[in-house]
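Missing here is one protein chain; the remaining ones are kept as they sit in the complex.
Moving on to chain A:
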Amino acid sequence: MRRIQVKVNGVTYEHEVEPRLLLVHYLREGLNLTGTMVGCNTSNCGACTVLMDGESVKSCTLFAVQADGHEITTVQGLAENGRWHPMQAAFHETHALQCGYCTPGMIMASISMLKENPEPNEDEIREALEGNYCRCTGYENIVKAVQLASQHMDQPTAAS
């Protein structure tokens, strides 16, 4: 067992964990942050995407111990003062989700993308999301959501 200290969605946690415990299972089982899900266990699908120190990572292929001393943001940490992050609002606005299982990961990957490239064109958006699979939408509305959010990244836009 190893002791780790991780700040998740603004709260600092300390836990003894098995070295092999996956970060996604630490979040889900240890912290009950079930907004981050497992889709493939192999880093193919991106459903488990979270931000580590602001950059997107796939939490099914990181161990919890690798997050020691780092800051993690999950979809459940995006809203501020009860107001949605612009990316969450944009996904709703453009109907960029159906079953919604890929959505938390897709939102986190999209936020990370806009940080690197605040005004991406369509091809750049599609390339940047290649590590996140969606089986419901065909991606067109997800692209639209990212385009819409890119115009509103400075302010929360909707009540949650």
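Note that in this section a contact is a pair of C-beta atoms (placed from the backbone, for glycine too) under 8 Å apart; a residue touches a chain by one contact, two chains touch by 3 or more; residues count from 1.
Here, contacts and distances are computed from a predicted model.
Set against the options "Lipid-transfer protein", "ABC transporter ATP-binding protein", "Aerobic carbon monoxide dehydrogenase (Quinone), large chain" or "Phosphate transport system permease protein PstA", the UniProt name belonging to the omitted chain is "Aerobic carbon monoxide dehydrogenase (Quinone), large chain".
Here the missing chain is touched by one residue of A:23, A:97 or A:111, and it is A:97.
Of the candidate positions A:111, A:129 or A:148, contact with the hidden chain is made by A:129. For the chain missing from the display, the contacting residue among A:8, A:23, A:37 or A:62 is A:37, taking the whole complex into account. Interface with the hidden chain, as seen from chain A, comprises residues 18, 20-21, 28, 33-42, 44-45, 47, 74-76, 78-79, 84, 88, 91-93, 95, 97-104, 107, 123, 125-127, 129-143, 160.
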